[in-house]
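Quick notes on the structure that follows.
Here the complex is missing a single protein chain, while all its other protein chains stay put.
By written order: A, B and C. Residues from 1 in each chain.
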Amino acid sequence: MENLIALLIAAPLLGAAVLLCGGRRLDAVGQWIGTLLSFASFAFGVVLFADLLGKDPEQRTLTQHLFSWIQVESFQADVAFRLDQLSMTFVLLITGVGSLIHLYSVGYMEHDERRRRFFGYLNLFLAAMLLLVLADNYLLLYVGWEGVGLASYLLIGFWQHKPSAATAAKKAFLVNRVGDMGLSIAIMLMFLWFGTFAFGPLLGGEGEPGMVGDASEGKLTAIGLMLLLAACGKSAQVPLQSWLGDAMEGPTPVSALIHAATMVTAGVYLIVRSGAIFNAAPDAQLVVTIVGAVTLLFGAIVGCAKDDIKKALAGSTMSQIGYMVLAAGLGPIGYVFAIMHLVTHGFFKAGLFLGAGSVMHGMNDEVDMRKYGGLRKYMPVTFVTFGLGYLAIIGFPGLSGFFSKDKIIEAAFAKGGTEGWILGGCALLGAAITAFYMTRVMLMTFFGEKRWQPDENGNEPHPHESPKVMTIPMIVLAVGSVAAGFLFNWQSSFIHWLEPITGHDHGHAPLSAGVITGATVACMVIGVAIAYGQYGRRPVPAVAPRGSVLTRAARRDLYQDDFNHVVLVRGGEHLTRSLVYVDHTLVDGVVNGTAASVGGLSGRMRRLQNGFVRSYAVSMFGGVAILIAATLLMRAV
Amino acid sequence: MSFPLLTATAVLPAIGAIATAAVPAAQRTAAKWLALLVSLGTLALAITVLVRFDPDGDRYQLTESHSWIAEFGVRYELGVDGIAVALIALTALLIPFIILAGWHDADPLETGSKRWRPTQGFFALILAVEAMVIISFEATDVFLFYIFFEAMLIPMYFLIGGFGDRAHEHGEKAASTQRSYAAVKFLLYNLVGGLIMLAAVIGLYVVAGNFSLQAIAEARANGTLDMATNTERWLFLGFFFAFAVKAPLWPLHTWLPNAMGEATAPVAVLITAVVDKVGTFAMLRFCLQLFPEASKWATPAILVLALISIVYGALLAVGQRDMKRLIAYASISHFGFIIMGIFAMTSQGQSGATLYMVNHGISTAALMLVAGFLISRRGSRLIADYGGVQKVAPVLAGTFLIGGLATLSLPGLAPFVSEFLVLVGTFTRYPVIGIIATFGIVLAALYVLVLYQRTMTGPVKPEVSAMPDLRVRELVVVAPLIALLIFLGVYPKPITDIVNPAVQQTMSDVHKKDPQPEVEAAK
Amino acid sequence: MSTSAVHSLWTNAADPILKIDTPKIEYGQLSPTLIVVGAAIVGVLIEAVVPRKARYYAQVFVSVVALVAAFAAVVALAAGGYATTKSGIAAMGAIAVDGPALFLQGTILLAGLVGLFTFAERRLDPEAHGNRVDSFAAQAASVPGSDSEKAAVKAGFTTTEVFPLLLFAIAGMLIFPAANDLLTLFIALEVLSLPLYLMCALARRKRLMSQEAAVKYFLLGAFASAFTLFGIALLYGYAGSVSYATIAQVVDGTVPDVSPALADTMGNDALLLVGAAMIVMGLLFKVGAVPFHMWTPDVYQGAPTPVTGFMAAATKVAAFGALLRILYVVLPGLRWDWRPVMWGVAIVTMLGGAIVAITQTDIKRLLAYSSIAHAGFILAGVIATTPDGVSSVLFYLAAYSFVTIGAFAVVTLVRDAGGEATHLSKWAGLGRRSPLVAAVFAVFLLAFAGIPLTSGFAGKFAVFKAAAEGGAGPLVVVGVISSAIAAFFYIRVIVLMFFSEPKPEGPTVAVPSPLTMTAIGVGVAVTLVLGVAPQYFLDLANQAGVFVR
């Protein structure tokens, strides 16, 4: 049964290889090959899932050791996989949502002549992501980690002829690299202190404790912070969040799969997976929670101001992941809920993005919500699915988002102490803002009057419902986003499922669950109400009003990019330019200078050779005089 | 006595060089094929060496030893350890690709010129370089090594100066002056380094009385030959200087961008992927074995220089307008990593460094050769002259990207393994340096992606709109390299197995042990 | 003789000196020199009796035979063990027959033979009025550009006297390193110098420069030899004898019977030191060491190129031989006095030669300065004062002389309307026009630069090694630095030949006769053989490394 694990990865990897090396002859069928293999991977996942369910909860860890990868003395890295409840959850999410999005893309990318490569990249992403969650040691995880980075780079920049896309792709990769630095340093620290970076011996599991138990808190805090840096990069958490907005340059299915459902949640996976480390490093945990809280507000605020539907959703993604990170930072209280929210978010956010894609599909790839309006009549299925996703994300009671997010807020309060209150407060506030901006999106897109005009060359968009191949995935995801939360909480099955890995702890909430739930719902209602008041009652202006300071700031991602540009980009340019100068004038100059000076000396000495016999004789005479003098001197001394 | 395999490996290309040079002017193509066949034959021999080499056997294997210049205590002593084997294999592997890639680089400008001989010269010189590089990897006699270490400058010099890149922003005239400047700079830098080494070599003889690496190392080990501290340090510096010029290490690096910029892409690969490796190899083999104490004494300074090379090279790569110079500065950064790994004095660092030499050879070859194909199409080295190539020549762009990703050492590709090993190896002993060096990976991503974005993506420039995609010959060159990059990225074991024992030997030469993990120790 | 006798000499009321023992000459051991001298005299006779047309052939024949025979004699002597076991003093202490002497004589003879080939070359200049002409003036006496000169050219005169002159010079050179007393040394010096002075004046083209070169060389040479002679006188005054052995004993203070007069002068070190310095100066002048080098560039440039080549090679060999013998046989006791001085000379010579050469624009001057730098390198070996030092110097000289002759032979090939095109700018793009010649010249340049696998490297390594072992480490470092500087201008020439565009009105490369080809071929062969497999010759030099006392 373990041997299936490799197949999980092999299937999409094979797809990627075939599609990328296959050449033009595969253009016709490429998309189907990709989709098929992705579904195959999903099938394997399901089989393995069934197998795990059949096992006793403590025995639910399968490992597969393929071969020894790098081996230098004590440095030992294997290509080995570990499938436990945590990674299983991810496998299902990734392959499931992934497959649906493959299917969706078949329709969405229908008219793109480079379709084959697109599916190749998607498969590549699946493979890398699966490697990430199945790896049995941090170094192999690192491979997947950068692999998904590469895939996202390729997919964000898929429409390379657009400079904006190429730039966005580069930016994403670079920002991620900064995070990766954290991960690699973390691995080095592990090797330095523990001599290993494999999950088993390091983190423990199957009963016996890992080495981290013997390490001092300071060490673990250092490692934890480095891991957090990595997580920030991949999961677009403050301060490394700037790339996610631009990443929306990629085709919408990409945004749905990579930048909403799966890849960006890798950071959460990393933190939860490293729970053993964080549990023993409270300071690190605190930082994690702070990052999460800040990001969830940051994202939410940004989301409120964007008129670009995808950017708005991106903001929301950022903020939702903020929730997860916050939860993950809470330790055993929150791990389970972080993952739960991650899964549900995977459903509804993917659904929302696909909906947005469907809208764009119908609107000639128009993304400005101010040019939408009243679309519910034109694309009902999209409207319904999008709506369900909307209800889910704002946490409408009974839908998935409600359960997961509510639990996180509870956990935040349950952290106890002042930080408990602060974090909980942030989470509540975030819930309200979420409700606001999502409602705003909903209203601007599907309600009100139509606001689109013919573009400069006169062809007016004719909004229409998308083909089945696109709508079916949306429907499935919508169902998921409705039902998932309820299923997970059915006798808190999810908690029991994950507990063996992450552990679970109820903490001691200062308020009763009911109160918090009430508060959450209230916040949600308030948010919705405000949004309705602003966008539902009066018509939406087709061009964005100047807006308040906060709005303007939010539109520019709270000036975070401008900061990067001025400090990093400009500064870097100056630095490199001056260094080029230094290299040419100084480092090179010294050498050339020496050469030149020798030449000059030569020129001067050359003049002694003036062609006159008598001066030659003089030099000889002087020479012999010196010779004699020196000899005598030698004797004298 | 048994068949002198090592000698054969070095002599075959040498003979091939002479034969190629002797091919009459009219049979240009014949000369090319001859050179290619010879290089393939050499590859076969090198593979035989690889097979015959027993990782768990003696330190030096397939040894040959004949008296040569008894007067100077010089013997013709050959022998390979794991490190040498790996690098010989790399050299023999790359040369055929270099020849194939340079297939038309030395063709006459106007077709059908009868008395055109440079073509023969070009390929003959490449083979000559191969022969000399291989023998300097094999030599276990300091003098023998030195002779070829120096002599290989001459063919390199003519390759750089005689067959420059015809693509030049200011036309052929400027190109030729630039070229001879680069060639002279290359030669003088390395000659000065070599001469300073000569003084040290003589000094070594005065101290040790012979040149046999094994004998001296042994004598150093069992204390029968003890050098005064200062003597050892001076000798070490003499050797190291030459190797640092060759490697090149900041601030002795400025010849490399000129040379790589002006030379044709295959020759540039020859420089950075093959010839320069002799420098880093020699640090590992000669500096550490002959002068262990001095090596340890100099380690901090060298590590700092290596660190500067890493960051400095990367930053300058970002600032380049000429893509070949960019790759050159990238190489400088990579050599920084290699040297850092060598002098970190840990198993991971040194194995990583050796692995790095091999991987860097392959990845730079891939990137540089594709860049060469690109340049040969457009006739310009300036990054600004390109744009949107990806649209018209997707395969070229794809290979270019893979080469680039290898250069930024993406996990899954070969360079990652070596780079991470070097970083870990350094980090375990010098955490701060290790962390600063890690910034290199971000900068690497920066210059590679900027290069790719500016050349390959964006709207198609009119000048490149008619650009043909990779031809079959070019694919034959690039595809195997890429395959190799992926294979070694996933399964580096074949090389590490060979290299590790040799590295352990070196570690014991310098009396260094890997630092033990603290928590382990605590347990 | 007794002190009373001295007194009686003084008061010229003397009983006459009774017995003068008859000289005993070992003709066998002196045969090389005697053969050459004899051949030279025959050459003079040929000038007298043989009809003009036939002279050239007769002279070449005689000279070649003589040199070959002499070389055979040298080999025979060496084989007979005179280089090692049976080495001794011949001709009543005038001539030493030992390893260094024979080795250097062999080298000189071979160099002379190769040089002779370049002398005899008659294909380079276009035929004048149907007569093949060599590189020497038709009639040295005729004024340049005068009618008599034209007439001489028309009549197809050639200065076949050069051959006897060459032989005389060679004879002098053979004696020079073998001389075992100061008188012989001085005579040999003059015998080798005077013919060279003349030969310098005999160029066919650019005669004014040629004559100027001759005058400069002559005046300065005479000036130097005057100093040498004075040094000899002082040394004689110090030791009361001109025989090396005796002087050495006196210097060491191990002389058996000390007459009061001797005791008196022995006490006066000034005599010894000044005398030694002056003799050494004369020899340093011949080897062209700074600051006695000033004549070199001008003479090398002005003299007929074959003469330059021969001079540059053979004179250096002979002079260094003599220098070695003086320093190792006569003045070992003075080592601690002359070593530091020679250090200084070696350093300024190495650096001076290399640095000034950088900015030269004439190939012959360039080679002249490079020869100065090389003199410096050889001095480094001389300073070692170890047997290794001697053998390394011997090896270096052998290696160097053939490279030099070959290089100058190549220079004779590159010609334009005005004869040899020696200005560097004319050499631009030579590699494109005639790759073979350029390649050959490149080999010589690389040898000069001391690139491995050439004889230059082996030699340089030998002397530096000897110097380092002799405790002159700093000298090695200086040597290395100046080699680096020197490398720069050798490379400059290579760049010029291969990487720069040929000039439209560039020079042509003449196709020489087998003679010059042989000279060049030998040069290349020796360069490569001594570079790749020097062991045999190093052994030879090693065995020959011991002076007889």
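Simple rule for what comes next: a residue touches a chain if its C-beta (ideal position, glycine included) is under 8 Å from a C-beta of that chain, and two chains touch if they have at least 3 such contacts.
Note that in this section contacts and distances are computed from a predicted model.
Student: For the chain that is missing from this picture, which UniProt protein name fits: "NADH-quinone oxidoreductase subunit K", "ABC transporter ATP-binding protein", "Sarcosine oxidase subunit gamma" or "Peptide/nickel transport system permease protein"?
Tutor: UniProt lists the chain left out of the view as "NADH-quinone oxidoreductase subunit K".
Student: In the complete complex, the chain left out here touches which of the visible ones?
Tutor: Those shown chains that the absent chain touches are A, C.
Student: Per the definition of touch given earlier, which of C:Val242, C:Ile451 or C:Ile491 contacts the omitted chain?
Tutor: That would be C:Val242, which touches the missing chain.
Student: Where the complex has a chain not shown, which of C:Leu234, C:Val411 or C:Ala458 is the residue touching it?
Tutor: C:Leu234
Student: If the hidden chain were put back, which of A:Val238, A:Val598 or A:Val613 would touch it?
Tutor: Of all options in A:Val238, A:Val598 or A:Val613, contact with the hidden chain holds for A:Val613.
Student: Among C:Phe218, C:Phe292, C:Phe395 or C:Phe537, which one is in touch with the chain left out?
Tutor: C:Phe218
Student: Of C:Ala140, C:Leu284 or C:Leu334, which sits in contact with the chain we cannot see?
Tutor: In the full complex, the listed residue that touches the missing chain is C:Ala140.
Student: Which residues does chain C use to touch the chain missing from this display?
Tutor: 1, 3, 5-6, 9-10, 17, 140-141, 143-144, 182-183, 186-187, 190, 194, 197-198, 201, 207-209, 211-216, 218-219, 222-223, 226-227, 229-230, 232-234, 236-237, 240-242, 259, 261-262, 264-265, 297-298, 301-302, 365
Student: So that we can see where the missing chain sits, which residues of chain A does it touch?
Tutor: Those residues of chain A that touch the unshown chain are 606-607, 609-614, 617-618, 621.
One rule holds in what follows: only the chains that are shown with their structure count from here on.
Student: Please find which chain has its CA centre nearest to the centre of all protein CA atoms in view.
Tutor: Answer for the innermost chain: B.
Student: When the C-alpha atoms of chain B and chain C are each averaged to a single point, how far apart are the two points in Å?
Tutor: So the centroids are 46 Å from each other.
Student: Quick one: report the Å distance separating chain A from chain C, using the average Cα coordinate of each chain.
Tutor: Inter-chain centre distance comes to 81 Å.
Student: Which residues belonging to chain B are in contact with no fewer than two other chains?
Tutor: If we look for residues of chain B contacting two or more partner chains, we find 188.
Student: Identify all positions of chain C at which a residue touches two or more other chains, and write them in rising order.
Tutor: 488
Student: Using the touch definition from the top, list the residues of chain C that touch chain A in their complex.
Tutor: For chain C paired with chain A, touching residues are 215-216, 219-220, 223-224, 227, 269-270, 273-274, 276-278, 280-281, 285, 290-292, 294-295, 297-298, 336-338, 340-341, 344-345, 352, 355-360, 485, 488.
Student: Can you name the residues of chain A that touch chain B in the complex?
Tutor: My answer: residues 20, 67-75, 79, 139, 142-143, 145-147, 150, 153, 157, 160-161, 163, 165-167, 170, 173-174, 177-178, 180-181, 184-185, 187-188, 191-196, 211, 214-215, 219, 572, 575-577, 579-580, 583, 587-588, 590-591, 595.
Student: So in the complex, which bits of chain B are touching chain C?
Tutor: The contact residues of chain B facing chain C are 67-72, 117, 146-148, 150-151, 153-154, 158, 161-162, 176, 179-180, 183-184, 187-188, 191-192, 195-196, 198-199, 202-203, 205-206.
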